[in-house]
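Scroll down for the structure; my scribbles are underneath it.
With one protein chain held back, the other chains of the complex are shown just where they sit.
Just so it is clear, A, B and C label the chains in written order, and each chain counts residues from 1 on its own.
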Amino acid sequence: MATKKSAIDKNIAIELLRKMLTSRKFEEKVQYYFSLGMIHGTTHLSIGEEGTAAGTCGALEPQDQIYATHRGHSQAVCKGIDVYKMMAEIFARANGVCKGKGGSMHIADKDRGVLGANGILGPSLALACGVAFAHKKRKEDIVTVAFFGDGASNEGVFHESLNLASVWNLPVLFICTNNTYGMSTHITKVMKDTDIANRAKPYMIPAKTIDGNDVWEVYNTIKEARKYVAEGNGPMMIVENTYRISGHSKSDGNLYRTKEEIASWKEKCPIKRWKEKLIENGVCTQEEIDAVEKETTDLIEGAVKFALDSPYPKLEDVYNDVYAD
Amino acid sequence: MATKKSAIDKNIAIELLRKMLTSRKFEEKVQYYFSLGMIHGTTHLSIGEEGTAAGTCGALEPQDQIYATHRGHSQAVCKGIDVYKMMAEIFARANGVCKGKGGSMHIADKDRGVLGANGILGPSLALACGVAFAHKKRKEDIVTVAFFGDGASNEGVFHESLNLASVWNLPVLFICTNNTYGMSTHITKVMKDTDIANRAKPYMIPAKTIDGNDVWEVYNTIKEARKYVAEGNGPMMIVENTYRISGHSKSDGNLYRTKEEIASWKEKCPIKRWKEKLIENGVCTQEEIDAVEKETTDLIEGAVKFALDSPYPKLEDVYNDVYAD
Amino acid sequence: MGKIEMTYANAIKEAISEEMRRDQNVYMLGEDIGVYRGAFGVSGGMIDEFGPERIIDTPISETAFVGCAIGSAVAGMRPVVEIMFSDFMAVCWDMIINQAPKMRYMFGGKVSVPMVLRTASGGGTGAAAQHSQSLEAMLCHVPGLKVVIPSTPYDAKGLLKSAIRDNNPVMFLEQKLLYRTKGMVPEEEYTIPLGVADMKREGKDCTIVTYGRMVHMCLAAAEAVSKEGIQTEVIDLRTLLPMDKPSIIESVKKTKHLIVVHEAVKTGGLGGEIAASIAESEAFNYLDAPIKRLASEDVPVPFCPILEKGVLPDEIKIAQAIRDVLA
Partner (left out) sequence: MGKIEMTYANAIKEAISEEMRRDQNVYMLGEDIGVYRGAFGVSGGMIDEFGPERIIDTPISETAFVGCAIGSAVAGMRPVVEIMFSDFMAVCWDMIINQAPKMRYMFGGKVSVPMVLRTASGGGTGAAAQHSQSLEAMLCHVPGLKVVIPSTPYDAKGLLKSAIRDNNPVMFLEQKLLYRTKGMVPEEEYTIPLGVADMKREGKDCTIVTYGRMVHMCLAAAEAVSKEGIQTEVIDLRTLLPMDKPSIIESVKKTKHLIVVHEAVKTGGLGGEIAASIAESEAFNYLDAPIKRLASEDVPVPFCPILEKGVLPDEIKIAQAIRDVLA
């Protein structure tokens, strides 16, 4: 599959920028309030990986469904979740997307096609097969996306799910956000062949590895991939190479990587690169970019305000939602 | 890896025949006494698959270790387990290799390098990695073999174990006895690419598919593979194509396959083929073959007699062996 | 209302078939459930009626296909998934305890998982340690699941229909040794609500709380001691989670004696939960003797039939337990 990149459409360009900036600003606020002790629990930030989330989700249709990873804030944001309610969730408020019961690791809103982040690595790949199975059965034009990390691809469920999707020809798009680390463990320590796309071959699932920090490449690749999958050709896998600028989670001494490595990847920041490209190619003006900056800053500030103004759940709510009627 | 087949050595030839015939006769007795209700529980026979067990185990060194499958009688027999005690086990006797606590699905004798059959499909692949890990650490010239079926290769632990063996360069030999069925389910229903050897590629594990009903091919392939693994080159996988003449287990109506299919494979019986080849190539005389027939018949009759003469365990034994001191 | 005799296995098949006719969203998946008819023959003939699109043979990938069932349930279908032996739940335990039952809660009530997971449970078949376990106690420790174990064809059918219509993940543990047993089942449609125990025998001297195959052992024991003038009440829980505690409490208040019987190994078994629930209830003050638990010995299930029989509770041991408690 050779992706053909069309000329950059301005509306799409702005939308991709908007998605990335919204994600980045969302997470910067989370990081800030976390450091103040105002956010509870743990959180896995995807700062630096926004190109994968924006490019992928940007290329999906509204009815498509995603399973996000534990590092899934940007995936949910880019899929179009309500950032006010998502922020409220992370602040453990009753108005949160999960009523304060899920938190950062379990962001979900089925109505927006966000089927949920998962605290366990791997199961989403199989869950996505099931959702795709239902849509296929109902002959709906819906593609289900399973995001997963390079590290998670070492779980057994990866193998089982790809095989199942392959033999049942399921409309699933497997998206590997390959940031070359599972926590502190570099990919070269846990795989002999580090091109994860090769892992799709035994299942005869077409796969491709791309630069996940090039949002335009991601967008175009996923557009095509979505089409391929939606047309009933079965699953596809895309490996989006990227880098996590932020630490693994709240506690990360970064002992396993060098400052230089992090700095070099800051240079390759997908947002920075996209802005430069848009200017270079004359797609937008600096003013237009600044406007998106301002708009997203305002949005996220609004989200924080909404979250902080929202009430906490009531203790009696603790028993709700265990069982459906 | 191109296997070079040397001229057939007579001693080896006879030994391979002896192993296959011992297995076959062992299982025919099991089948018979099972049908009489004198053997309890369930049993998975490997009639028709003896070429894989004999060729593989015949090429191993005495100190090598194997994990057998649920269909593992022939694997244990060919590795050199005491057939008297194994028969006694299947008859649930106190003199059995497992003191009557394991039965057909859990035949094991560590002292003979039979680390155990498993009632659960898959875990042996990981367990074998651990045994190999220990031997590697102690720099011992020991190869650990994990047998598994085509069906079991769809379990997640297959992926995890091959990857682990690959990155840790473990001296494991993964042996897939591919009889094209998992119970009733044909391989084409559960894999798009049915050449299981391709499944080793993402881990950069060398793999090869061979005719498992040609015991000489199996023997030679495994000789080389054992050497490769023992020399510290890391794991290897061999797929041995074969066919299960017997039903899946005690209850199998064979509804999923035709009589013709079974009949055609009876023609390809590894024992029949080997005898013919030995005569054709002038390796042995018919008399020599008849002698092995007689010897193995006597052996297995002795085993049955031993088993039937052996006492049942005592009820108070039920509490022993739960915990080690 | 007419009744017909059928086996426990057929009652299960009838329940699924009726629900499949009624609701297009119901489908079955599992290993070798199509032409092979399932390891215990439960789904025999279903593929002829419903076709391979709804009676789906899976690869040997329990995690993937249970995950697939869950995902499809999230997307509005009603899967009935079969795990061949309940011991194999261990290879997809994450799906069973961390995914299916927690999703709804974690996601603030926005999704539901209307799935039934059927599996064959229990020993006595000579299949040894990895094919004979009774693991229900582990499942009952997981909020978000429901857990059902039927003891008769009638209960199996009625409970399974309710389980399929339930909007939660229901673990339906079938009893291997009961598949071929027969019982009367109404010809007309019926369901049995989850969460309601059934008094299988009335008595005034002693209450036995049990479920599954042990119900029959307990009834046989109750019959045996009745000749000694002891009237035993046998309560079949049917649904283990949620548990019908009021029925047990009421019975214990009457009989003043409680024995709990199950096939799972004693330590950590559901007997503890049942005994403790009663020991901390109002019924405590009515008890005339310590609560007794009768269960399998704390060992892996051995292969040898003599040993296996030795570890399992049976009618003789139960009858003795009744006498002991009343002594």
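Going forward, a residue touches a chain if its C-beta (ideal position, glycine included) is under 8 Å from a C-beta of that chain, and two chains touch if they have at least 3 such contacts.
Computed from a predicted structure; not experimentally measured.
Student: Wait, the hidden chain, what does it touch out of the ones we have here?
Tutor: A, B, C
Student: In the full complex, which of A:72, A:102, A:171 or A:270 touches the chain missing from this view?
Tutor: Answering carefully, the residue with contact to the hidden chain is A:102.
Student: Touching the hidden chain in the complete assembly: which of C:54, C:141 or C:165 does that?
Tutor: Per the contact definition at the top, the residue touching the missing chain is C:141.
Student: In the whole complex, what residues of subunit A lie against the chain that is missing from view?
Tutor: Residues in contact with the chain left out: 40-42, 92-93, 98, 100-103, 105-106, 118-122, 151-152, 154-157, 182-185, 189-191, 251, 253, 255-256, 312-313, 315, 317-319, 322.
Student: Taking the full complex into account, what residues of subunit C touch the chain not shown?
Tutor: 87-88, 90-91, 93-94, 96-98, 101-102, 105-106, 128-130, 135, 137-138, 140-144, 241, 243, 260, 264-265, 267-277, 279-281, 284-285, 290-293, 298-300, 302-303
Student: Footprint of the hidden chain on subunit B, which residues?
Tutor: Answer for subunit B: residues 65, 96-102, 106, 108-111, 115-116, 118-120, 122-123, 125-135, 137, 144, 156-157, 160-161, 163-164, 167, 320-325 touch the chain left out.
By definition in this document, only the chains that are shown with their structure count from here on.
Student: Name the chain whose C-alpha centroid is farthest from the C-alpha centroid of subunit B.
Tutor: Between subunit B and every other chain, the largest centroid distance is to A.
Student: What whole-Å value do you get for the distance between subunit B and subunit C if each is reduced to the mean of its CA atoms?
Tutor: 36
Student: Find the geometric centre of each of subunit A and subunit C from their Cα atoms only, then give the gap between the two centres in Å, rounded to an integer.
Tutor: Each chain's C-alpha centroid was found; their separation is 41 Å.
Student: Let me have the rounded angstrom distance from the C-alpha centre of subunit A over to the C-alpha centre of subunit B, please.
Tutor: 46
Student: At least two other chains touched by the same residue of subunit A: list those residues.
Tutor: In subunit A, the residues touching two or more other chains are 156-157, 160, 163, 167.
Student: When you check subunit C against every other chain, which residues touch at least two of them?
Tutor: Correct list: 58-59, 61, 63-64.
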